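Working notes, beginning with the structure itself.
Note that this complex is displayed minus one protein chain, with the remaining chains in position.
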Amino acid sequence: MHDSHEFKIPFGPQHPALKEPEGFSIALKGEKIMGVEVRLGYNHRGIEKACESKTYIQAMYLVERVCGICSHSHSTCFIQAVEEIAGLVVPKRALYLRTLVGELERIHSHLLWLGVAGHEIGFDTLLMYSWRDREVVMDILAKITGNRVNYGMNTIGGVRRDIFPLDAQAVLKDVDILEERTKYYIELALKETTIIKRLSGVGVVSHEDAIKLGAVGPTARASGIARDTRKDDPYAAYGELKFDVITSDKNDVYGRTIVRVLELMESYKIIRQVIQNLPEGPITVKAPRKIPAGEAISRYEAPRGEDVHYVKSNGTEKPERVKMRAPTLANVQAVKHMLKDRYLADMPIVIAAIDPCFSCTDRLIWVEDVNSKKYDVMNWGTLHAYSVDWHRQHGINFSKLNQELAKKMERA
Amino acid sequence: MVKEENMKQEIIRQLNVPEDKIRIVRERRISLEADYAVFGKILDFAVKQLRFDYLCAITGLDDGDRLSFIYELAQGDGIMLSLKTSVPKSHPVLKTVTPYFLCADVYERELVDLFGAQVEGLPEGNRYPLTDDWPKDQFPLRKDWTPDLLK
Partner (left out) sequence: MGVISRVVTWARIKSPWVLHFNTGACNACDIEIVAALTPRYDIERFGAQLKGTPRHADVLLCSGPVTRQIEDRLVRIYRQMPEPKFVIAVGTCACSGGVFQDCYNVKSGIDAVIPVSAYVPGCPASPKALINAIVKLLKSLEESEAKKNAKAV
C-alpha cells in the first residue's frame, strides 16, 4: 500500500479549531514523543448509575456489556460480590463452569490480541491466521453458552447452563488442536528475529516503575511482577487448580507477547483440569431477589488484568452502589510512561500491547510539533501506516513472514 | 486467617484505631473506617509499614450529607485493605494520594467529575470521564441527580 518514499507527518500551519474530546495528545520533537496526554471517556455510558435503578439480574446483563471482549469477567466479578453479600454458597459445579468460560474467554482474547498486535507491526497475515484459530474458541463458546460473545452464563447463585458430557469431550479435543497451533505462535515469538527485533526495547517499563504505576495483567507480569488474581485472591475454582503465573523479565512489548502466548498454554492446562474433574451436583443455588444490606469487593483476573467490582446493597432488589474498575484504566499511567521519549512509530504497538479495552482505531491523535509549534490531527490509520513505513526504513520488514504464513494457511 | 488477624492487631496497636472500626470481613479482606483527619496517617502506615503497594480502586459513595470514599489497597499476599473515610458534602475536599499511587490520578478525577469531590494537589490534566460541556454543578453519581436534569 505504501511505497518506500519517506512518509512525513503533515503538519498544518494553524491550530485547528476543533480539538476532539477524546484521544491522545502528543508533543513531538523530531521523531520522538516528548509527552503524551490521554483523554478517555468516549465510551462512558453511565453504567454505574444505571445499575442503581435496575434489579441485580438486570444490572448483571448491563455489567456484562461494559466490555465485549471480557464480558464474562465483568459479569462474574459483579455476581461474586453480590453472592458474597447474600452469603450464598455457590455449588462447585457452577464454579468450575464459570472457570471454563473464563479461560475460554482468556484464550479468545489473547488470540485476538495476537492478531491485532500482528496487524500493528505490519504482520497482517498473523491477524488472519490467529483469528482463524480464534474461531475454534468462538464455536466452543457458542456451543456451550449459546452466544459467541456476551455469554449470559451467570446468574445469582451459579450458572444458567450446564454442559453435556459430549460437548465437554468436544472441548477437550478442540483444546488439543488449539495447543498445537499455539506452539507455532510460541515458536514465532521465540525464534523469529524480525519479531524479536521489532518488539524488543519497545514500550519499556522497569519492574520498579511498573509497581509504582500500578500496572496490572500481562503488562505487569511482563515487568516481572508476579501479580495474578487467580493466584493472589483465588475465586471460582482457581483455588483447586494447578497452573503457573507467567512472568517475563523483559519489561517490554516483547515480554508482553511472551507472557500472553505462554498464558494460552496455562489456560489449556486449566480447561483440561476443569473438565476432567468437573464436580457433580447442581449448577445453581436459590438466591433471594432482595439482597440483604451489606457490601463486598470482588476481584477477577480478566485477560487484560485485574478487574475490581464493589457492590453495596440496601436490602432491596436494586443495588445501592456498583463500582467497576476495569483493568485498562489501571494501565493508563503505564502507557504514558512507556511512550515518553520514544519514537512516534512505536506508539501503535505500545498501545496495542496493553490490550486496551477502548477501541483504539477510532481514537484521534492530536500531535504538536515542539519545534515548529504546528499542530495536526492524525487518525489511527495514518499513524499505523507511518509506523509500518518507518520500521521498514529501519530494516524491519514483514513481507517475507507474511508470505510464509500465507502459504502455511493455504496448506492447512 | 492468621495474617489478617496479625495485621489487624498491628493497626490497632500502632495507629490507635478503635477495635470496632476495623473488621476482618473474610479471608483476605480487612475493612477500616477512619475520620478524614487521620486518614493520611493511616494510609502512610499502610503503604510504608504494611507494604500495601497497590491501589486497586477508589469508590465514591453518596451518604446524604457526606461523601464517603473507600480506598481499596492490596498487596502481594492478596490481602485487601478497604480504607473508608468521609467528608462533608458541603466541603468535599480530599488530598490527592498520587504521591503514593500514580494510578490514583484517573481514579480521583472520576470522583471530581461524578461526585463533585475537590481533590487538592491533583496534577494538571484532562477531566475524566465527562465531556467538557457537561453542566458545571451536576454530579451524576450523587443520589439526587437524575438524567432528566441534563435537559
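As written, the chain order gives the labels A and B, with residue 1 at the start of each chain.
We take it that a residue touches a chain if its C-beta (ideal position, glycine included) is under 8 Å from a C-beta of that chain, and two chains touch if they have at least 3 such contacts.
Bear in mind the structure is a predicted one, so any value in this text is a computation, not a measurement.
Enquirer: Among the options A:Met34, A:Ile69 or A:Val370, which residue touches the chain absent from this view?
Expert: Considering all chains, including the one not shown, the answer is A:Ile69.
Enquirer: With respect to the chain omitted from the figure, which of A:Asn150, A:Ser200, A:Thr316 or A:Asn397 is a touching residue?
Expert: Only one of A:Asn150, A:Ser200, A:Thr316 or A:Asn397 touches the chain omitted from view, namely A:Asn150.
Enquirer: List the chain A residues touching the unshown chain?
Expert: Interface residues of chain A facing the absent chain: 20-22, 41-47, 49-50, 53-54, 61-62, 65-69, 71, 112, 127-128, 131-132, 134-135, 138, 147-150, 357-359, 361-362, 379-382, 409.
Enquirer: Using the touch rule from the top, list residues of chain B that touch the missing partner.
Expert: 130-131, 134, 140, 147, 150
Criterion: only the chains that are shown with their structure count from here on.
Enquirer: List the centre-to-centre spacing of chain A and chain B in whole Å, with centres computed as mean CA coordinates.
Expert: Whole-Å distance between the two chain centres: 26.
Enquirer: Under the stated contact criterion, what part of chain A meets chain B in this complex?
Expert: Listed in rising order, the residues of chain A that touch chain B are 21, 37-41, 44, 46, 48-49, 84, 211-214, 226-227, 229, 231-233, 296-297, 299, 306, 308, 310, 312, 321, 323, 325, 329-330, 332-333.
Enquirer: Which positions of chain B touch chain A when the two form their complex?
Expert: The touching residues are 25-26, 28-29, 53-57, 59-61, 70, 72, 74, 76-78, 80, 82, 101-103, 105-107, 125-132, 140-141, 147.
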